[in-house]
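So the structure is just underneath, and the comments pick up after that.
Every protein chain of the complex appears in place save one, which is left out.
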Amino acid sequence: MRCKLVAAAFAASVALSSGTALAADLEVVHWWTSGGEQAAVSVFAKEFDATGDRWVDGAIALGETARATVMQRALGGDPPDASQFNPGRQYEDLISAGLLLDLTPLAEKEGWDKFIRPDQIKAPCKIDGHWWCVPVNIHMQNWAWASVAAFKKAGLEVPTSWDQYLADLPKLKDAGVIPFAVGGDGGGWQISLLANQLILAQLGAEVVEKIWKDKNLELAGGPEVLKAFQTLKSLGEYADNGSPNRSWSDTTALVIKGSAALQVMGDWAQGEFQVAGQKPGVDYACLLGPLVPDAKYVRTGGDIFVFFKQKDADVERAQLSLASLMVNPRTQALFNTAKGSAPVRDDVDLSLANDCMKKAIDVLKQPGSVVPDANQWRNEAFTTAQNAIFSDLIYNKATTPAAAQAQFVDLLKNAE
Amino acid sequence: MAAKPRGSLLTSAIVQDAGIAEGRLQSRARRRRQLGKLPSIIGTLPMIVVAVGVFVIGLSFTVVLSFTSSKLFPTFNFVGWYQYERLWATARWVESVKHIWFYGAGQIGLSLVLGFLLAVFMDQRIRGEDTFRTIFLYPFALSAIITGLVWQLMLDPIWGLQAAVRSWGWTDFKFAPLASGETALIGMIVASTWNGVGVTMAILLAGLRGVDSEIWNATRVDGIPRWRTYLWIVLPMMRGTVATAVILLLVGVVRTFDIVIAMTGGGPGISTQMPATYVIDSINARNVGHGMAAATCMLLPILALILLQVAFRARANRRATAR
Partner (left out) sequence: MSVAAMAVEPAGPKPGKLTAGRIGIYAFLVVSALFFLLPLAVMILTSMKPMDEIHNGNIFALPQHPTFDYWVKAWSSACTGRDCYGLSPGFFNSVKITVLAVPASIALAMINGYALCFWRYRGSEFLFTVLVFGAFVPYQVLVYPIIYALSRVGLFGTLPGIVIVHTIFGMPILTLIFRNFFASLPVELFKAARVDGAGFWGIFVRIMLPMSLPITVVAVILQVTGIWNDFLFGLVFAGHDNLPMTVQLNNIVRTSTGTVEYSTNMAATILTGLVPLVVYFVSGKWFVRGIAAGAVKG
């Protein structure tokens, strides 16, 4: 009798231990709340839900708010299970405090080293031989988006160079169209993005890194940078009254509607055009460079996800599952098509990608074409302060390009 | 008090009476202190914990950390005055300080003037007083964020007041303060006054009604016009009330943060940045040492004010006991 009981107990325990672990809920924090971004993050969520675990959405509007909240929760010991960040130094404190899950075993098992390309995308995540985050896309920032209808209203073709565009500005204004669309929210990050591209256009890819990476003060105080500041100022004069404190997607909406002619924004704007059903070349034009006829470089940023150590084996399993899912070919294809960004691997089916994306990926594949943005080299305190300088230049009539440049040099000099 | 004296003495006697009453309250306070204290200490234990644990320790940390290079996690790597030097060399901070003085003076001034006017008019035994009061006070129940959002819409050049008035015929009407750096602060002052002046009015109205009603007879007898009475006699008698109103307004001004975020995001450019937003942005951007330096600079004027008030009270106490 006892033998049977023992046998039964043994059988039961074997059955239990070989069964699947419990499905887990993962709280994921991100700041993708616009229409296009929503479509993209839903890809992750749906794919993840299909694996049996559950994506608990923790969207927090505005990147700075989201990042600050995650940091404070991490400090308090209640971090989310996963969080979005931009590649670079935003999460360096989390790494040094040992709060992040080490993804190295997973990375080695799946061979992330081999398919995640290019190196500039790997570097923010693979630090000192350890993988601390998973890159999910490559965003290219140096784009301009133009409304075909708006230019037509002024009797013009979509410009292909800066000089042409600058000449077009007064004519666009006369035609009743907003010549230059920009938004000033979030402390001026859009303006900063614009300024960075203007400086890139002046100095070229090889040289420009010296400013943010090496803190080269001579370059920062030089005539090319000054010219970029002056262009920024003139563009500001052709922006509209509603520009301050406007979000990037509301600004894109103006271009989509045809009320504004052109916006300088990263490729994430493409998602908005897609959701509105517009076609590149027909309704809108995508100008890499921006507005550089034969663009040979792409300024990259992107998004990565970090995973916080939680004291639960089921959760950890789910976290690794999500990390792996985010970089598999299928998810990469769906996510990046919806988002308008480039995937982090080559072997991805991009038949759904439109011409703009294909253009960018071609450039991306060329060696030496990738210029990471300042986030890579400087910390968030620097970028916040930088945003304020550019924002002040464009909106404050009293601030001159020279004065703003002096502040920029001073900030760089004291940057950590 | 004996039979009421006549003439201009009446007015001054009533004013003096109020001063004596004030002094009596102070000495009463001293007598109360002799009563048993232990239950009181126990009852106020949370306050002690909060005051000491949070505010004293927290504020000391603030000052200490302002001399370090703390990023996200506090460290004790002392760097002397470095953070302060960086602070005052940063245009965004210097502008914030200018802004808050301008905004503070405007907001407090406007609230006091409008609040007092409203209180005086409400005091005139008007009909529908309850309705008016409800209308003046309800914005206070709306948060700063709601206030900011609504006023942002109303002051929007394309969607708001300006467009509406223009569509009614006055095509040159211009009222979009938020669109330009020079006038954005004014827009904020309007919005936050809308939000808070009801409370100022209620406080001042209460103070008005706490004033001895004999003063009206007295000033009539003395031949002083009503508006003069309000300004030069009644208002000084309401010193305590006005002080409370000012303190509440001051707290609101110094903490100005939510309404900036909701209305302008600190823009256009940096034209509506406030010290509080600077502190919070610094801390959020993981530059804690720097943020603490900014916070310390913010708190110094307040500290000075409070010390002044304490000294003022001590002097009033001494004068009261001398009687």
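Should a chain be cited, it is by its letter among A and B, assigned in written order, with residues numbered from 1 in that chain.
Operating definition for what follows: a contact is a pair of C-beta atoms (placed from the backbone, for glycine too) under 8 Å apart; a residue touches a chain by one contact, two chains touch by 3 or more.
Remember, it's a predicted structure, so these values are computed and weren't measured experimentally.
Enquirer: Among B:L87, B:L118, B:A176 or B:I189, exactly one should touch the missing chain; which is it?
Expert: B:L118
Enquirer: Where the complex has a chain not shown, which of A:R73, A:R117 or A:K309 is the residue touching it?
Expert: A:R73
Enquirer: Among B:W88, B:W216 or B:W232, which residue is in contact with the omitted chain in the full complex?
Expert: Considering the complete complex, B:W216 is the one touching the chain left out.
Enquirer: Mind pulling the subunit B residues that touch the left-out chain?
Expert: Answer for subunit B: residues 21, 25, 28-29, 32-33, 35-37, 39-41, 43-44, 46-48, 50-59, 61-62, 74, 114, 117-118, 120-126, 129-130, 132-147, 149-151, 153-154, 159-161, 163-164, 167, 194, 198-199, 202-203, 205-213, 216, 220, 226, 239-245, 247-248, 250-251, 254-255, 257, 275-276, 279-280, 283-284, 288, 291-292, 295, 298-299, 302-303, 306, 310 touch the chain left out.
Enquirer: Just the residue numbers, please: which parts of subunit A touch the chain that's not shown?
Expert: With respect to the unshown chain, the touching residues of subunit A are 27, 30, 32-35, 38, 41-42, 45, 55-62, 65, 69, 72-73, 75-78, 80, 247, 249-250, 253, 256-257, 272, 275-276.
We take it that only the chains that are shown with their structure count from here on.
Enquirer: Nearest whole angstrom, what separates the Cα centre of subunit A from the Cα centre of subunit B?
Expert: Roughly 42 Å, centre to centre.
Enquirer: Which stretch or stretches of subunit B touch subunit A in the complex?
Expert: Within the complex, subunit B contacts subunit A at residues 69, 71-73, 86, 89-92, 152, 156-158, 176, 178-179, 181-182, 184, 263-271, 273, 281-287, 290.
Enquirer: Which positions of subunit A touch subunit B when the two form their complex?
Expert: Residues 64-65, 67-68, 71, 75, 93, 97, 184-188, 241-245, 379-381, 383-385, 388-389, 391-397, 399, 407, 410, 414, 416 of subunit A touch subunit B in their complex.
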